[in-house]
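Only a single protein chain was left out; the remaining protein chains are all shown in position.
Naming follows writing order (A and B), and every chain is counted from residue 1.
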Amino acid sequence: MTTTQEPLTNRSASEEHNYPTLLRIGHKYVTTLGQRLAVGGFRGPQDIAVSPDGSYYVLNRGSANLQQVPRTRYVRVNIEDEGYENDIVPEIDGLVLSEGDDRLPSPVMCVLDCAATLFNTDERANAVVAINTSGETIGVWGESGDGPGHLNGPSGIALDADENLWVVNSRDHRVQHFTRDGKYLGGFGELGNQPGQLNHPWGISVDPVDGTLVVADWHNSRVQRFSTDGTAMQIIGSPGTGVGELDHPSGVVVDRYGDIYVADRNNHRVLMFNWRGNFIESFRGDATINPRGISRLMGNPDILRQRDNIINLDREKRLKYPTSVRVDNEGRLFITDTGRYRVQIYEKLCRVLQPHEVEDAALHVDPGLN
Amino acid sequence: MTTDTSTDVALVGHLMRRAGFALPAHELERLAEKSYEGLVDDLVDFEKFDPVEMHFLERYHSEFADGEGWTPLRIMYRMINSKRPLQEKMALMWHGVFATGSAKVTNGPMMSQHYEMLREFAVDNFAEILKRLSRDPAMLFWLDQQTNHATAVNENWGRELLELFSMGVGNYTEEDVRDCARAYTGWTIDQVIPRYPFGQQGGSFVYRNDDHDDGEKSFLGHNGDFNGDDIVDIIVDHPATAQFVGREIHNFFVSDQPVQSEIDAIAGAFTANGGDIREVMRTLFNSDFFKEAKFTRVRNPVEFIVGTVHLTDELRDPYEYGLHELPQKSTLMGQQLLNPPTVEGWHTGKEWIDSALLMERVNFAVERIGNQDAPGVEKMVDRVASGREWIEPAEILDAALYELGALELGSKSRTALLDEVGTNNPLRCDGANRKQYEAAILETFQLITASREYQLG
Partner (left out) sequence: MTSTNSIVNGGNNRADPVLVVLQLSGGNDVLNTVVPYGDGLYYDFRSTTGIAEDQVIHLDDHFGLHPEMGPIKDLWDRGDVAILNGIGYPEPDRSHFRSMDIWHTAEPEKIISDGWLGKVIRDLDPDKHNVCTGVSFGTGLPRAMYLSGTPAMSVAQLEGYGLLTSMAGEKQRRALNAFTRMYTPEEIDEQSTLMDHIGQTGLDAMAGADMLRAAPDHYTSTVEYASDPLSQSLRGIAQVHLSGIGTRVFYAQIGGFDVHGNEVNMQTELWANVSRSVSDFFADLREHGADEEVVMLVFSEFGRRVRDNGNGTDHGSGGGAFLIGSNVNGGFYSDYPSLDPSHQLNGDLHFNNDFRSLYSSVLDQWLQLNPSPIVNGTFDQFEHIVSPLAS
């Protein structure tokens, strides 16, 4: 069952804030990108970067050959026709990463800045890799260590309103602030399970409404909100498998209304909380086969027969180890469904209520009669 | 702990190499504070120790979330880190006995389910193990049970159950095979979701009553409308099954050479305990013939690799890079996890050794042990080097053998090794000579792992 966490600081309705009141209509399933393929598909997709021009960059970690070391590989996807353009693979020291190249073996998460540069963390190389969307490497920065500005198993990465980067250090439980070319600006965090402490954090998102930071506190199975100076503000979710509970959350994203989507990775679902930290709804996956997948199946009579004999096809549409969640300006939600080689897309439906349209909360004492 | 209840380090080394994986002397010394019987109880009653935390492996190898290629890596990671080594070792043994291969099954999740089943029921009652096995989707597909119909019997599973998974040839007739197979008609799996486009999913056992032959069967002198579980109950009561389990356990845990009196002892424990494998193992490890059977087996590649990695104390943290190489190494040494060559499993003993495979083994061990940056190597070198002023070459060798788990070398290897590495003079251990001295220790470690004796365990 859900356990509602007491906010650490007062984020109740009476607080002065800019979060709109919403009439929640729901989420509409839109489509599924990708299929199990090392070429023209995904293998080990970790995250997706959303571009304003309608292109999406899916960050892959798996190799074509399961026996080989993983490598960094983006796939550019066009949502309109589900077209796959060329792979984008970083080039380091004049050498494009090839199969078996272990220089950037462990990409974790990525973001796209306003200048169309992709930034991704690499948790073993202890690096942030910047490449442009044509695949040219702009820079690789990061120094291994536990000190200020050092990287230690970097995972989550997010841009703030000033186009600076927040980077999560999974291995020393810290969150650090950098310019896009790697200049250290500040940071906070320490190991523990008390409020404000972290245990192997993973994803991070900047709340677009108030600029606070929301961090997936992975091994504590919760999400925490911090001010940019590191003050703990809120704990969202608690460990478990029940309603509103989290089991090792990985990705997290806050949309323009302050709603928090969390990739509840080991529960194979995505949860949404409102800005107060209350659980609102969950997503378990609704995947459909896209035209490319259909074309693929049509070439394989035996698989068509096998599929015709399947008893429970429900399993196929469900999320499996969803790793990241992202949103775009159109109100779409992207779930990187790592264990199923795909990205599932939803569209948020809601209406922002004007103050005159909704009863004043201050007068309201939850009668629950209607 | 008093010295009365402590155990000889060499004996603990032997116990751990067999019931678990090789350990360095400093870990053996810690274990040796307990009585031998207490150690055996810790091994066989392993549920008192926590299972390995798998979250970090799943996170730092998140490319494997699809479950298709990563089960061997998962298995090896657990072997390296487990506080329940016997559970991992028994699973490996059953994997060789109930050899099911991914080459035919071609379903990663199903093969994973299969191995997890072997682990979960590793020391259960043998009847229970066989009943789980007969419901295991990978096994059912491996032996064509989906084509074993009431109207058209496929004997593959029925035959191998008797021949390779329990009694062995010579203990039943062709009619028994036939009726055994009939009893399993209708035991099948549902259609799995194919790999395209979103990846494979595991299968599940299905019993189809309408495809089951419910006529009278005659099996090993018993008559009745038998279903699969009735067959298992009859099999497990048969003395040939106790002998079979005795042979398999003897081969895996005691010696490459079968010794009938020892097999009889294991079979006796099987019968006396109603087929409870946990009690069989407890009896075995406490028996004198087990304790005396040091270095009488060629270590299989997985034991060889995990044991060596235990000595170097590497790859305990899944963030450490290189874990994915271990299953590949095992394959190169002739043991591809989840893909035994045939339903007979791997051929053991001297068949692990041929020119290409032996080169892989020697080069792997020498390279690993030669890495002084590995924490385990650093520690072992330091333990040999510390607290001395002078040392004789023979002392280095003895100390190194001890650090690697109280190993033994034959006289020829000793002489050869000392002649090549040793100067004839004692080495000064401190000050400026410390580097040279440490290099001599490291070289000694490497040559020991290059020896014939190191292939054994």
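Keep in mind that, in the parts below, a contact is a pair of C-beta atoms (placed from the backbone, for glycine too) under 8 Å apart; a residue touches a chain by one contact, two chains touch by 3 or more.
Since the model is a prediction, treat every value here as computed from it, not as a measurement.
*Asks:* Which of B:R30, B:R208 or B:H347 sits in contact with the chain that's absent?
*Replies:* Spelled out, the listed residue whose C-beta touches the missing chain is B:H347.
*Asks:* So which of B:E175, B:E367 or B:D382 would be touching the chain we can't see?
*Replies:* Touching the chain that is not displayed is residue B:E367.
*Asks:* So which of A:A115, A:M298 or A:I311 would be touching the chain we can't see?
*Replies:* Within the whole complex, the residue contacting the unshown chain is A:M298.
*Asks:* For review purposes, identify every residue of chain A that touches the missing chain, sorted by number.
*Replies:* Against the left-out chain, chain A lists 37-41, 64-65, 292, 295-302.
*Asks:* When the complex is taken as a whole, what residues of chain B touch the one chain not shown?
*Replies:* 101-104, 106, 196, 256, 296, 298, 331-332, 339, 341-343, 347, 349-351, 353-360, 362-363, 366-367, 370, 410, 412-413, 415-417, 419-421, 443, 446-447, 450-452, 455-456
Operating definition for what follows: only the chains that are shown with their structure count from here on.
*Asks:* Using the average of all C-alpha atoms in each chain as its centre, how far is it in Å between chain A and chain B?
*Replies:* Each chain reduced to its C-alpha mean, chain A and chain B end up 40 Å apart.
*Asks:* Per the contact definition, I'd like the list of chain B residues that touch chain A in the complex.
*Replies:* Residue list for chain B touching chain A: 55-56, 58-60, 62-70, 190-199, 201, 319, 321, 324, 328.
*Asks:* Write out the stretch or stretches of chain A touching chain B in their complex.
*Replies:* Spelled out, the residues of chain A in touch with chain B are 35-36, 41, 43-44, 46, 61-63, 66-67, 69-70, 102, 105-106, 108, 123-124, 153, 170-171, 200, 202, 218-219, 248, 250, 266, 287, 289, 293, 296-297, 300, 303, 306-307, 309-311, 313, 315-316, 320-321, 323, 338-342.
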